[in-house]
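Data block below; observations after.
A protein chain is absent from this complex, but the other protein chains hold their places.
Per-chain residue numbering starts at 1, and chain names A, B and C are given in the order in which the chains are listed.
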Amino acid sequence: MPPPSRTAAPWPAAWRSRVDVAAETDWRRLLERDDVHLVDICTPGDRHAEIAVAALRAGKHVLCEKLLANSVAEAEAMVAAAETARARGRLATVGFHYRRTPAVALARRMIRNGRIGTLRHVRASYLQDWLVDPEAPLTWRLRREQAGSGALGDLGAHLVDLAQYLAGERLAGVSAVTGTFVRERPRPTGGRGTVTVDDAALFTGRFPSGVLVSFEAGRVAAGRKNALRIEFNGAHGSLAFDLEGLNELAFHDRTEPADAVGFRRILVTEPGHPYLEAWWPPGHGLGYEHAFVHQARDLVHAIAAGAEPAPFFADGLQVQRVLAAVEDSAAKDCTYTSVPCS
Amino acid sequence: MPPPSRTAAPWPAAWRSRVDVAAETDWRRLLERDDVHLVDICTPGDRHAEIAVAALRAGKHVLCEKLLANSVAEAEAMVAAAETARARGRLATVGFHYRRTPAVALARRMIRNGRIGTLRHVRASYLQDWLVDPEAPLTWRLRREQAGSGALGDLGAHLVDLAQYLAGERLAGVSAVTGTFVRERPRPTGGRGTVTVDDAALFTGRFPSGVLVSFEAGRVAAGRKNALRIEFNGAHGSLAFDLEGLNELAFHDRTEPADAVGFRRILVTEPGHPYLEAWWPPGHGLGYEHAFVHQARDLVHAIAAGAEPAPFFADGLQVQRVLAAVEDSAAKDCTYTSVPCS
Amino acid sequence: MPPPSRTAAPWPAAWRSRVDVAAETDWRRLLERDDVHLVDICTPGDRHAEIAVAALRAGKHVLCEKLLANSVAEAEAMVAAAETARARGRLATVGFHYRRTPAVALARRMIRNGRIGTLRHVRASYLQDWLVDPEAPLTWRLRREQAGSGALGDLGAHLVDLAQYLAGERLAGVSAVTGTFVRERPRPTGGRGTVTVDDAALFTGRFPSGVLVSFEAGRVAAGRKNALRIEFNGAHGSLAFDLEGLNELAFHDRTEPADAVGFRRILVTEPGHPYLEAWWPPGHGLGYEHAFVHQARDLVHAIAAGAEPAPFFADGLQVQRVLAAVEDSAAKDCTYTSVPCS
Partner (left out) sequence: MPPPSRTAAPWPAAWRSRVDVAAETDWRRLLERDDVHLVDICTPGDRHAEIAVAALRAGKHVLCEKLLANSVAEAEAMVAAAETARARGRLATVGFHYRRTPAVALARRMIRNGRIGTLRHVRASYLQDWLVDPEAPLTWRLRREQAGSGALGDLGAHLVDLAQYLAGERLAGVSAVTGTFVRERPRPTGGRGTVTVDDAALFTGRFPSGVLVSFEAGRVAAGRKNALRIEFNGAHGSLAFDLEGLNELAFHDRTEPADAVGFRRILVTEPGHPYLEAWWPPGHGLGYEHAFVHQARDLVHAIAAGAEPAPFFADGLQVQRVLAAVEDSAAKDCTYTSVPCS
C-alpha cells in the first residue's frame, strides 16, 4: 500500500486526562517501561530486526508487522530471539493479518474440512495501481535499502503466506520474473531518484503434493485498487476470494446436482462464520481494519493462555526465504529455484 | 434487522479502573446527571417519544435512532420538543445513519452536482430473510404495539429517507400493498402468538417534479441478507447502490462515447470520497458500523458549532407521515394517498 | 425494443436459384398459397387480429408475436378463431419467446420441482433506455393506435407472462401507476408529434395464493439496455434472472449448510439444461435469438404431434386483460383493479 503521509499529532490534553494512555517517541524508552508488556512494530522493514530482538530481550511480547524483515539473515536472528524468549514465556507473532479476514478464515476452514477436496491449483494475485502515475513520488517503499523489495515484499508476501496457510503446504521452489516499468521518480525532497525495487513480480511454484501455484504482485495495474485475489481449485470444488469485496467468498461445490451447480457468493457476515459471533446482525459487512482487531483479540487471548499465536516468526522467516528464492530465480532467467527448508 | 438477544454484561472491574466510564440502567438517572450532555436513544420505538422529550427538556442533546417514533402524533410531539430545545441551544437529530455510508454520500453529491441530470425514476428495495423461517420467534419487532410496523418501519423507513434525501424532494403521495405471510410464531416465553405487523410492504409514489418512485421492504426474501438497494435514473445517467457491497457505487454516464459506455463500479474507498480522508489507503473498505462513526463525528462537530445536524426530527416526522400514508393506502385497496405537508 | 428501421431488401437472384424460397409483400397472397402451412405474424399490434383470424380461417397454423393484440376485444376474437381452427387441426400460439430462453426454462423447472418452496414474492422489471433521449423519434411504438400501449405492452407484457408462467398462477388484480416523461417527440417525417403511450408503468398485484408481485416496465432507465429481471423468493430459496446476462441463473438454496449458503451463479450452458442438448459444449453461451429458434423447434414438433403448443392464444388474451386492468387502475388513482377470469 502507499506509505502514509501523516505526521504524529499530539494527544489532546483534555482527552489525555480521561484515558490512561501515554506516548514515547523513542522505541528504546518503551522497552524500559515496566507497564509495557506488548510491542507492536510498525516501522519500515529495515528496523524490524533490531527492535524485535531488543523487545524480546527486554521481556516484551512482540507483534511484528509483515514483512518480518528485509533479509533472510535478519529474519533468522529474529526467530532465534523468539525461541529464546519463548523459553521465558514471551511470545512473538508476525502480522499477516489477512489470515483473520473472516472470508479468508472461512476459506481455510472449508479447505481443512475437505469441502473442495484434493487441491490442484492455487492462483494468487495482489494488484494495486498507485504507481501507475510516473510522477508518484519516490518514497521509502521504492528504495531497496528500506523496503527490502517492491511489490514482491509489500504485496507478494501476503500472497505467499495466504497460499501456504490455506493450502497447508509450503512451496518447494519457485520460478520468477520481475519488472520495473518506471525507473526514476521525483524525490519528496526535490530532484529525481532511482527506483531500486520491482513494480511487479510474477512467479510460479509447486507444493510438494504437486499443486501448481501462481503468483502475481503488482502496483501498476490501472483500476485495481486493492485486488488481493486468491483461488483454490480442488477435486470437489473451488473457492475464490477478492479483497475488493472483502465480505464475500465464492464457492463452487461440484457435488451439487449438475443442473444447479455454480459459484455461489457466500456473504461472510453470518453468525456461524469466523469472528462474526462478536459483530453485527446477518448481512452487515465488516471493513479492512477488522482483521487487525481480530489479530489483536487472538493475540491477547494467546498471551493470556500462554500459547504462542500463529503466524510465528518462523512462518515469517519461511516467507522471507520464498521471497529470496523469487529474487534469485528472477536473476537467473526464471530458472526454478528451491526454497530451503528450515 | 433481527433484534439483538444480548443481555447487558457487567463492566470488567479491571477495565473500569482505567477508563472513565459509567453505566446507568434507568434512563431517568442519566437525565439527572450533569456530566451527560448527549443522549443516544436506542430502545424499541414505543419509548422514543417519552425519552426524547424528557431528555430535551432536561437540557440534553439527543440522537434518536430511527424510526423517530411509532406514530405521527408522537413524532409531532418530539418535533415540538426539539424546536423548544433548539431555542435553548440543545440539538436533536434522528439516526438515519445510511446517509453517512460513503457510497450513499457520494451518490448524493453526484446527484446534487448534476452528474445524472433530471431524475426520472427512483427504485428502492430493502430485503432481508430472517423471517423466512416460520419458526423464527415472535420478538418485539413483530408486535405493532412495540415496533409500530414491520418491514415497513424497520426497513422501509430507511428507503423513504434515502430516496427523499438523495433526490432532494419529498413524496407527494403513495399507493401501497402490504402482506404478512406467517401469521403465528412461537413466543420466546413459550406458546404461540400473533404477528401484528407486515412481513412486506410495496409502495409506489411520485415526487412533485414527476419522478416515479417505487419501494419494497421485506423480511422474507430468501438469500437477501441485508439487500438495501437504491437506484436513480436520470436524463444523463444512473446511480445504483447495494448495501451488500457497501463500498461500491454503480454509475452510468450517458455522456461517455457510445462505444465505451456502461455501468462502472466505483470503489468508494479513495481519498476524494466522502468521509474517506480519515480512513485507510485506497481500496481498503469500510464496514457497516462506520456509518455510525460518521454520524457521531458529524454530530459532535455540529454540537461544537452550535448548528443542528441533519437529519432533523422534522425529517423523521415527515418519514412517519409517509409510513402512515402507506398504511392508509394499504387499507384502502392501494388507492393513492396524499402525504400531508408539515 | 426500438422498432427496426430496415427496409425489405430484394433477395439476391443468385441465392434464390439455389434455395427454394419465395416472398410475398401482401399477406393475403400468403394465405392463398397451398404451400404455406404456418404463418408468423410480425407486424405492429394493430394488424394482429385481422391477419391471425384470416390465417386461421384459411387453414394455416399461426404463430403471432406478442402482444397478441392491441385490445381485449381483438384478443377475444382471436381466441375464438383459434378454438374454431383447433377443431380442424390448426394450431395457434403467441410468441412469448422468453419462456424458451434456457435460464428461464430452467427456473420454471426448478420452481415446479419445489426447489425454492412455497412462493412469497415475485418481482419483475424490464428496463431499457432508448427513450432517454428526448429527441428520439416518434415511431409507431409511441402511438397508442398502433402499439396499444408503451413500455407496458412492449416490455411489461413479457413480465406478466413470465411471472405467471413461472409461478403457475394468474394475477387476481393489480394496482398501477404510469408516466410519460417526454410528451412530444420529432416525427420521422418532420415536425413534432405527441407521445400517446406510457414511458413507464409500475404495478403491483397478488396471486390467489397470496404471493406479492411487483412489476416495472420502462424505457427511460439510463444504462439499462435490455434489463429484464425477474426474481422469485420462496420458503426454501430464491431464483433470479437478468436478460443482460442471459446464460446465467442465480439460485439461493436455504437448505444448504448455513456457513456456505449464498446465491450461486448457474451457467445455463450445460448438457442437462433445457434446450442445451442441441447446442455447444459446456460453458459456451447462447444469444438472444436462440429463444426464437427454440420456439420454432417446439412449434414444429407440436404441429407434427398435433398438440397445440403453449403459450396459447388464451394465454395472450389473459395477459391482455392484465394490461387493461393496469391501465384502468392507473386511471383510478392506482386503486386495486380485478383481472377478469376467462
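Heads up, the rule we're going with is that a contact is a pair of C-beta atoms (placed from the backbone, for glycine too) under 8 Å apart; a residue touches a chain by one contact, two chains touch by 3 or more.
In this text, all values refer to a predicted model and were calculated from it rather than measured experimentally.
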item: Which displayed chains the unshown chain touches; value: A, B, C
item: Contact partner of the left-out chain, one of A:224, A:265, A:294 or A:321; value: A:224
item: Among A:29, A:192 or A:236, residue touching the chain not depicted; value: A:236
item: Hidden partner interface residues of chain A, rising order; value: 116, 120-121, 123, 125, 127, 129, 132, 134, 175, 177, 179, 181, 199-200, 202, 204, 206, 210, 212, 214, 216, 218, 220-224, 233-238, 252, 254, 261-263, 332-336
item: Footprint left on chain B by the chain that the document does not show; value: 106, 109-110, 115, 251, 253, 258-267, 270, 272-273
item: Missing-partner contacts on chain C, residue numbers; value: 1-2, 4, 18-20, 128, 130, 224-227, 243-248, 267, 269-270, 280-290
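Convention: only the chains that are shown with their structure count from here on.
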item: Centre-to-centre distance between chain C and chain B (centres being mean Cα positions), rounded to whole Å; value: 38
item: Centre distance in Å when chain A and chain C are each reduced to the mean of their C-alpha atoms; value: 53
item: Residues within chain C bordering two or more other chains; value: 261-263
